[in-house]
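Our next item is subunit A:
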Amino acid sequence: MNALLVLSIAGIAALFSGFSNNKKLTFAIVLLALAAVFTVNALDWNTSVRHFNDMLFVDNYAVAFTGVMTLTTFFIFALFVDYKESVEVPNAEIFTLLFFSLAGGVMLVSYSNLLMLFLGIEILSIPLYILAGSKRHTLTSNEAAVKYFLLGAFASAFLLFGIVLIYGVTASFHIDTIAAYIKNTNGQTPALLVAGMFMLIAGLGFKISAAPFHFWTPDVYQGSPTIATTFMSTVVKTAGVGAFFRLFAYAFPAITAEWIPTLAVLAALTMTVGNVTAVFQSSVKRMLAYSGIAHAGYLLIALVSLSSNPASSVLYYLIAYSVSTVCAFAVLMVVQHVSGSEEVDGFKGLSKRSPFLAFITTVAFISLAGIPPTAGFFAKFYLFSGAVKAGHLWLTIIAVLNSCIAIYYYFRVITAVYSSGSDSAPVELGTVQKAVMIVTAVLAVALGLFPEMIISLL
Partner candidate 1 sequence: MFTPELIFKIVLIVAVFAITLLIAMYSTYGERKIAAFMQDRLGPNRAGIFGILQPLADGVKMFMKEELIPNMSNKVLFILGPCLAMTTALMTSAIIPWGSEITLFGNTFNLQITDLNIGVLYVFAVTSIGVYGIMIGGWASNNKYSLLGALRASSQMISYEIAMGLAIIALIMSTGTLSMREIAAAQAGFHWNIFVQPLGFLIFIICAFAETNRAPFDLPECETELIGGYHTEYSSMKLGFYLFAEYINMFVASAVISTLYFGGYNFPFMNDMGLSSNAIAILGVVFLFAKIFFFIFFFMWIRWTIPRFRYDQLMRLGWKVLIPLAIFNILLTGAIIFATN
Partner candidate 2 sequence: MQSLTNRKKVVSNKEMTWVEKLYLPAILGGMRITLKHIFSKKTTISYPEQKREFSQVYRGMHVLKRDEKGAERCTACGLCAVACPAEAITMVAAERKKGEEHLYREEKYAATYEINMLRCIFCGDCEEACPKESIFLTDRIVPADLKRGEFVYGKDKLVEPVDKPIDISKRQTPEVLEFKKNKKLTHNR
Partner candidate 3 sequence: MIQFLFYFLSFVAVAAGLMVVTAKNPVHSVLYLIIAFFAIAGHYILLNAQFLAIVHIIVYAGAIMVLFLSVIMLLNLNNDNEPAKSNVLKLAAAVAAGLLLVTFTGALKGTESIIAAQPFDDQIGYVKALGKVLFNDFLLPFEVSALLLLSAIIGAVVLVKHDLK
C-alpha cells in the first residue's frame, strides 16, 4: 500500500523534475524513488494488512511480487541512462508513465476486489499504449501503439464483462465473497458465473499474451521502443501473472474442474505457438516477443497446477525470467545501436567486438533457455515438478518438448554471437549499462545456484 503511495508521488516528482532540464537530476530522482519504493514495500513484509475496506490485501505474496517488479523497473530505469534509441517523448514523461504503470502492476498483485483488478490493468496498460507509440514519427511504433491499444481495449471489455457476470451472480466484487459464494453452491455453479470466469481468462490472457490472445504481442514488442518492450515483457508479465494467480487462487479454487482443462489447453497452445513461431524469426526483438509468449505458457502451467505449485515457484520463475530478459534486452539495445538492426545477424561477431557483451549475452540466453546452472533452469524445474506432482504429465511433456525448441532459437543468437561478423569495431558500453548487465547476469547465475533464497521467501 505504501509502495503505491510512494510510486504515485514518485511519478509526479518525475514529471516535475522534467522542468529542470537536468537529465542527471531526473535519473537521480527516479532511481532514488524506486529504491524508496522497494524499501517501503519491504517494510510491509509479514504484515498482511487489508487496506481501504479490503480493496487491497497486502500479504507477503503481494509484497514479493511488488518487489520483483520494482527491482526489474529499477534495472530498466538504469538502462535508460545510457539509452541510445531516439524516443520522441521527454524522459521525465517516460518515467512518470512507467511509474504509473508500475503502480498499476502493484495493484494487480495485491488486489482483493475485482474493481481494483480492472483499474490495475487499465493503469498498467494505458501508459504502455503511450510508450508503445512514443517513437512518434516511426511507422512501426505507431502501428504498435494502435494495435496494442485497440486489442488492449478490446480485451479489457471482455474482462469487464466477465467481472459483471460474476457480480451478477454473486452480488459482490470481492474475491473472498466470490469464493465463498462458489463454495456454497456445492458444485452447482451457475453457468453465468462460469461464463464470466472464462471471459476473465480471456481478458487476463491477453495481458500476459497467452495464445490465442497473443496476436498483438510480436508486433507491439517489435514496434515499441526497446525500453518499453523490456518493461512490457517483464513487469507487465509479472503483474499479469500475479493477477492471474491471485484471481484463481483466491476466487475460484472451489471450481478447479471448470477452469483447469481450459487453462491447460491454453498453456499448451501458448507454449507451442510461442516457441514454434519464435524459431522462424529473424529479428531478435520479435523472437524475444514470441519467447515471452512461450514463457507465459509455462507460467500458465503453474496456474494449472495450482494445488502443488506454490506461489513461490511462480515468483521464482518470474524473477528468473525478468532478470534474464532485462539482461537480454540490455544487450539487444547495445547491438541495435551499434549494428543498426535487431536481426540475429546483427549479433554476429560480437565475441570479437566485445567479449564482455558476448559473455553477458550467453548468460542471458542460457538462462532464458533454462539450462543449468542459471536461474532459468530452476524456474522451469520448479514449475515442471509442480505440474508433474499435480498430475499434468502430458502438459509437462509438451512443455519439455517446447523447451527444446526454445533452446534452438535461443542458441541461434548465442551461436551468432560467436560466429564471425563483418564489423569488428569494438563496442563502447556505458558504465551504468555495464553495471546493469553485470548485476542481472550475476543474479541469473546466483539465483540458479542458490534458488532457495527465493523459494523460501513465500
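Candidate entries met the following condition: all candidates are chains of the complex that A comes from, given by their letters.
Here is the rule we use: a residue touches a chain if its C-beta (ideal position, glycine included) is under 8 Å from a C-beta of that chain, and two chains touch if they have at least 3 such contacts; residues count from 1.
If you're wondering where the values come from, they're calculated on a predicted model, not measured in any experiment.
Comparing candidates 1, 2 or 3 against subunit A, the one that touches it in this complex is 3. For subunit A in complex with candidate 3, the residues that touch the partner chain are 4, 8, 11-12, 15, 51-53, 55-56, 88-90, 93, 96-97, 100-101, 103-104, 107, 113, 115-116, 119, 122-123, 126-127, 129-130, 133-134, 136, 145, 165, 168-169, 171, 190-192, 194-195.
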